[in-house]
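Of the protein chains in this complex, all but one are displayed in their positions.
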Amino acid sequence: MPDKEDKQMSEKHDHGEHKAAPMVEEVSDFEILEMAVRELAIEKGLFSAEDHRRWTEYVHSLGPLPAARLVAKAWLDPEYKKLAVADGVKASLAVGVDWIKSPPTGFGTPSDYCNLRVLEDTPKLKHVVVCTLCSCYPRPILGQSPEWYRTPNYRRRLVRWPRQVLAEFGLQLSPDIEIRVADSNQKTRYMVLPVRPAGTEGWSEDKLAEIVTRDCLIGVAVPKPGVTSNAKRPIHPAVHPVHHHH
Amino acid sequence: MSVADNNGSHGESGDDQVDSTPIAVLETVRRQGRVWGDLAAQYGVTNPDPPWKVTLEATCDVLAEGSCALPALERRWEEDELSKELYAEVPFPERQLLALAHSMIRRGLFDEKELARRIEDVHRRLTSV
Partner (left out) sequence: MTTKPHHDRTHHAKKATGIGDPQCFKGEAGPAKFKIGDAVRIKNLPDIFYTRCQTYTRGARGVVVAVVYESPAAEDEAWDNTDKSEWFYSVKFPQKELWPDYPDAYPNDTVETEFSERWLEKA
């Protein structure tokens, strides 16, 4: 559906996700390696050029805007919020994401499956998402995962030291709040439905969606009026090393 | 595999998941290749990702479906293993690309010579005027 993709693409440009930028003048060895691997794989019959093209289109179409809109809709409509929590796959349809019937497979992808669960935060409950085994992520509604999400550093430490990891992201929560780490180790994929912040009274769905960043949807940030982009991530050495003495 | 080894938060894949002996053709790319961070800075390009990142993701996806030449979970575990030492200093997504090529060679999907020949071929095509 080219129109919808174009709209999503231009939305992405506006949102700063894939800025239109001049191309680099030289071809890097990595660019060559990527092509070589792909061409060789096609020659060996591992996949067809057509299949690869369809997947590339699909991956290219993905981004975090539908998830942000799902949250904004849920904030504005209590019935939709109930649906989102009860049936994430059905609720996704309202923001243009079909976990089941989308190309290229028509039955979900081997990495993402078809079981989105929307995790509702409350003032006493904060969710944060990880996949300790390999970095599974709700790509159909949230796009590609950020690099930090994929690192063993995040995957191993979040489940063990969530408060320290969240503090590194600039998020500190009162000790009596339940921080619930959701580890997507099987077929379910998670996104967070954060608490609607104060100072957003009377806002439209579009305006609300703007403050629901990717980091809010993973759970490492909370939405704030005026904050419409993810914070920069400096690389921190682990506060608690991975190898822990018992 | 004790809980103390890695906070017990890894699957039971075993640490001999992939042979991480360096592969000559990939070592050449690793050492000589210019990473996107450098290229983007040099040419003043603001896109945080190289243009081939999306096609790389698609390659990973398409290898995990159909006849499933390289399942996703194993590819990721091997990538983790290779990122511990061999490709530890390489930024993402260059690291993901090297790990993918490495996994595919070790799995016998193609061999080093074939890859080296194809790299030469692509290079010639892209740089001929």
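In this document, chain identifiers A and B correspond to the written order of the chains, with residue numbering beginning at 1 in each.
Methods note: a residue touches a chain if its C-beta (ideal position, glycine included) is under 8 Å from a C-beta of that chain, and two chains touch if they have at least 3 such contacts.
Worth saying up front: this structure is predicted, and the values here are computed from it rather than measured.
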item: Hidden partner chain, touching residue among A:Phe30, A:Tyr58, A:Trp99 or A:Tyr137; value: A:Trp99
item: Candidates A:Pro78, A:Pro123 or A:Pro175 - the one touching the absent chain; value: A:Pro175
item: Residue touching the undisplayed chain, where the options are A:Glu57, A:Glu120, A:Asp183 or A:Glu205; value: A:Asp183
item: Positions on subunit A where the hidden chain makes contact; value: 89, 99-101, 105-108, 110, 113-115, 117, 124, 132-133, 159-160, 162-163, 175-188
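Simple rule for what comes next: only the chains that are shown with their structure count from here on.
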item: Geometric centre distance via CA averages, subunit B-subunit A, whole Å; value: 22
item: Residues of subunit A that touch subunit B when the two form their complex; value: 18-19, 21-41, 44, 46-47, 51-52, 55-56, 58-60, 105, 109-111, 132-135, 144, 147, 150, 152, 155-157, 159-160, 242-246
item: Partner subunit A, residues of subunit B touching it in the complex; value: 3-7, 9-11, 26, 28-29, 32-36, 39-40, 42-47, 49-52, 54-59, 61-69, 71-73, 76-77, 80, 83-84, 92-94, 97-98, 100-101, 104, 109-110, 114-115, 118-119, 121-123, 126-127
